[in-house]
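Okay, here's the structure, questions in a sec.
Yeah, one chain of the complex is gone here, protein chain that is, but the others are all in their spots.
So, chain A:
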Amino acid sequence: VHGPRELHQNPLRKIWMPRTSNGLPQRPITQRRVCMTNCPTLIVTVGLPARGKTYISKKLTRYLNWIGVPTKVFNVGQYRRECVKIYKSFEFFRPDNEEGLKIRRQCATTALNDVREYLSVEGGQVAVFDATNTTRERRATIMKFAEQNGFKVFFVESVCEDPDVIAENIVQVKLDSPDYIHTDTEEAVEDFMKRIKCYESSYQPLDENLDKELSYIKVIDVGRRYLVNRVLDHIQSRIVYYLMNIHITPRSIYLSRHGESDLNIKGRIGGDSGLSDRGREYAMKLRKYIQEQNIKELKVWTSQMKRTIQTAESLGVPYEQWKALNEIDAGMCEEMMYEEIQKNFPVEFALRDQDKYRYRYPKGESYEDLVQRLEPVIMELERQENVLVICHQAVMRCLLAYFLDKTADELPYLQCPLHTVLKLTPVAYGCKVESIYLGVDSVNTHRNRPENVMAQRSTEDALQTVPAHF
């Protein structure tokens, strides 16, 4: 047995990696965030129009990207719109429309080529092929494509016969589609129903017997029932768990930070201090706001730090403490001012500005670690209905990034000021955000990325964007 390779700690991420002669890692050392499948995965949606395939595709993609799995949606309908500039009517989708079929087949092929590009060349891990894929023949083509390229295939079928759900779907997302932009509502609905009919006759749902070798989940009646077959690996198991926890019941999620704390006033990060006078005032205003909102069965969550609990206490309602909602651990920099961090750890301070998402405080955490820690919170938020989460700046940024589909680079710079409630309401394919400032003054704790992020920069350059404090 030979001697071990020398270890070297990456200064930004604080991860120990073996050092080889040419300085590059010899063997891929994986950092476990999510299972690093060697095979990319192709998720294939199946179902008639207006069954929520695009909704599921986008939501799943948002979730996977947030937990660190590079994922992208390939919506064949979009390819079709690019090809056939103007949508005339449902006739395009008639099963006997030869020209229509040719174009649709071509669009699917183009989309698959882009999938190949994304998964094999661009470093994508999961591609979601969002189309009806209602015939066994079409699915066989896709599977052949996947096999040739070494991708795993996982089908997500949505089956729904509830006319109310379908109608609601059409109103929420179809009427605003570019296809119907120049059509009045009644006409659009009628046309769309006829479009669905075109698919119905040739629809071959995934079959328990004929398709028993395939890996799939069949979502029935918007999640009342699921049929899961042959989950092959970690990522598929996570996808199944996620799909089984989401719902479409209307609800709102309220995100707020704790009231201003004593350490906030002093410009110090982290710690476990109590609320300042203004923080307490905010808590009272928050109580009033919540009462006025008249929210049905609101759940309130806090972290296990004093300042969020004090804020929740003022609301006069039951609340649950989650350790996972604790603020990012600044390790050796806990309770320091930015000026002190610059003085004592100027290199660390610069590294943080270079890559704030991946930067891990010495003996502390990174935003990347935070996301991992918050995943169960997100999962439970998906399960719940109306929830108020009282948390902290970095934590709130991570949660917000999930709901608003922000990238890792944007995440650490999202604006989450004190004394402001963000009300998130899912709508169509995304999330509506309302920002409510409750009128209580506070310090600003948001530090923008300075221009100069080099380690040798001057103190002045480093502290250029530090917000004012007492």
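Criterion: a contact is a pair of C-beta atoms (placed from the backbone, for glycine too) under 8 Å apart; a residue touches a chain by one contact, two chains touch by 3 or more; residues count from 1.
Everything below uses one rule, namely that contacts and distances are computed from a predicted model.
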Given the choices "ATPK synthase", "6-phosphofructo-2-kinase/fructose-2,6-biphosphatase 1", "WD40 repeat-like protein" or "Transcription initiation factor TFIID subunit 5", state the protein name listed in UniProt for the chain not shown. "6-phosphofructo-2-kinase/fructose-2,6-biphosphatase 1"
Given A:Met244, A:Ile265, A:Met337 or A:Val466, the correct residue touching the omitted chain is A:Met244
In the complete assembly, which of A:Asp114, A:Asp262 or A:Glu313 touches the absent chain? A:Glu313
Touching the hidden chain, out of A:Ser89, A:Gln304 or A:Ser435, is A:Gln304
Positions on chain A where the hidden chain makes contact: 1-5, 7, 9, 14-16, 18, 27-32, 35-36, 208, 212, 224-231, 233-234, 237, 240-241, 244-245, 274, 301, 304-306, 309-310, 313-314, 318-324, 334, 363, 369, 372, 380, 383
